[in-house]
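Removed from the display is one protein chain of the complex; every other protein chain stays in position.
Presenting chain A:
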Amino acid sequence: MVLLQRPHILLLLIDTHQFLQCWIAFGSANEEGQQQEEFSEELLVKPLPDHKLLAHFHFQSSAPPSTSNGCHHHLFPKAISQLVQKFRVKEMELSFTQGRWNYESWGGFDPISSSNAKPPGVELWAVFDVPQHHIDASWKNLTHTLSGLFCASINFLESTATYSTPEWSFPPASGNVRYGTFPCEAVCTENLTPWLRLLPCRDKAGIALLLDRPSLYRGFYHSQRLHLTSTESSSEGIDSGIILEQTLTVVLQPNSERAIEVHASEKHVQPSWSLSSIFGKQVSGRCVLAKSSSVYLLLDRGLVAELKFPNKENGKSAANGLTSENFWSNPSFELSVNPDRIFLEESSSHSKSLSILYMFQVEKYSESEPFDIGLMWKVPVAWLCQQTPLHASRFLMGSGNERGAIAISLKSTQFTEGFMSANSKDGSCELRVDVFQVVPWYVKVYFHSLRVFVDQQPRAVSDFIEKIHVSPSKDKMSPGVMEVVLKLPCRVNTAALTIEFDKGFLRIDEYPPDANQGFDIPSAIISFPNFHASMVFLEDDSLNRSPLLSKFQDKCPVMSYTEVLLVPLTTPDFSMPYNVSTIKCTVFALYFGSLLNVLQRRVAEEERFLKAKAAKKTGRLPLLLSKLSAKLRGRRREPLHSPPSSSSFINSKLVLKVILVAGLAVGWQYFFS
């Protein structure tokens, strides 16, 4: 008994020791104060030029390095931290999107659009901190885990034919990146609920309370994103733990019937809105676990330029007059709530006007006095959002189900015109464009057929393509990846890349249930690495900076996604497997049988000759006997050909056969064991 009990005691000792260690570590972390888990919630609202409204929810949770607090988490979702630890994810981004970001009217040159405009469906990329040969296994496990976490078919990204390894054109340039998209995923509330479960207050309190499903999914564009950065496993650098950034971007149409009633005649007046009219809910206080909880209203550069603020001529004086009331008592619009603070953008080089940010603290409001901002437009305003240097679109060429071509066309926007005029002094101005295109294997791209058209003239490929990296597709193994760096002159009006492809033919069980709907080619990513979308707002206290605003300050390259293409592939007749097999095998039998028949057919003469030969050997008497017996029994003369005297010969033959079969069996066994 004693012997049996001893290990238990030992185990108990070890357990308590570990627990104590854990607890001590946790306590010390708490004492340090700096390294606490933090959560902040923010909402940014921005009116868009085409009478729509952008709402951008930004939730950020951060966890200190796990060495300091062991395995416990106050606010940080445990599932995510386990995922990071298990698969050693360095950086990861997962987005679920429905609808297409309208780059022309919603802009593409600001931090929100360049990091939150995502391709339809699911997009996932991840950077791993594991040795090269383990990355694919980690990716596979990660897709399965995420698919379980978010109730989505991310697990389809597991097969090597669906994800790719971008070499250098994808922003977090590193060899350990894996990138996969699944454009046909239907994003819905079942994906949103698990996403909200990662928030400490879920959607029960704080800003997340606004996330009313019917009004969200009524929108034109809806993209939920989860960005994960972990510096935990890196050996060098500052250990900042895991930062989980969850954003939800929606573009909604403020359906203010009141506005329509009043301004029915004036179509140009922007619809007035309030949070409660858009979402049907109000914010009743903050999430108590959140460190900061604020709502921002962003007025675009273009809009600010149109609005003619009294002292917008010089930014310095505007910064001085922050407290003055002239920023919200504007002749053209009216805010229902007075903002707590106003930020002005720091003047940047390539824009004439500056954007304005109104900040509202949610802490002041409570259940009895819920927070609800509204914006009432008084006069019609029309402006343009700042666009990407070149507007990218992609389309298919050709007809029929045999071959086709993909064309990526780039058109200059009003931005390039301004940029060109700014840089026109030095003649050799160049615009660098990175194109990253993944094509599934059944679209068999001929990379040698890449053509470049600049200003609608076919040009030599080497003149404009500075760098190209291609990894051709392998059937059922890997997709084709094309990374191109284009150097275009700034004066370019249009540029186009075309590339030809053959459509593949799949086996019947590789077709999805709705085979005639077609197959998706994922969006191409067009990025402009020389341009960075960032907004730096003048702030007094850099210590208490909001995560959203610091995110805006990051220099992220301007990126845009092209359309998803739908390629119809030829389908075989799905009802034919048995027919095809039987018909084919019949034809083979016909071939085999008739040819063998022709080959072994002998004429009567030869037979007689052979028989005569045999008769000579056997002698006269047996022949006579056989003839006699044949006459007696009809036509059976064969038995005589195997006289009983040759039994020993037969035996040896039999033994040989048995040995042969046994040898074959042994060989078979040996070969397959």
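Following the convention adopted for this analysis, a residue touches a chain if its C-beta (ideal position, glycine included) is under 8 Å from a C-beta of that chain, and two chains touch if they have at least 3 such contacts; residues count from 1.
Note that contacts and distances are computed from a predicted model.
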From "Vacuolar protein-sorting-associated protein 36", "Protein Iojap, chloroplastic", "IBH1-like N-terminal domain-containing protein" or "Phosphatidylinositol glycan anchor biosynthesis class U protein", the hidden chain's UniProt protein name: "Phosphatidylinositol glycan anchor biosynthesis class U protein"
Touching residue (missing chain; options A:N255, A:Q414, A:Q517 or A:T570): A:T570
Identified contact with the non-displayed chain, of A:G219, A:G504, A:P522 or A:P547: A:G504
Contact with the hidden chain (one of A:R100, A:K411 or A:K444): A:K444
Among A:A186, A:V288 or A:V580, the residue in touch with the chain that has been omitted: A:V580
Chain A residues that touch the omitted chain in the full complex: 399-403, 441, 444, 446-449, 468, 470-475, 477, 480, 502, 504-509, 570-573, 576-577, 580-581, 583-584, 587-588, 590-592, 594-596, 598-605, 608
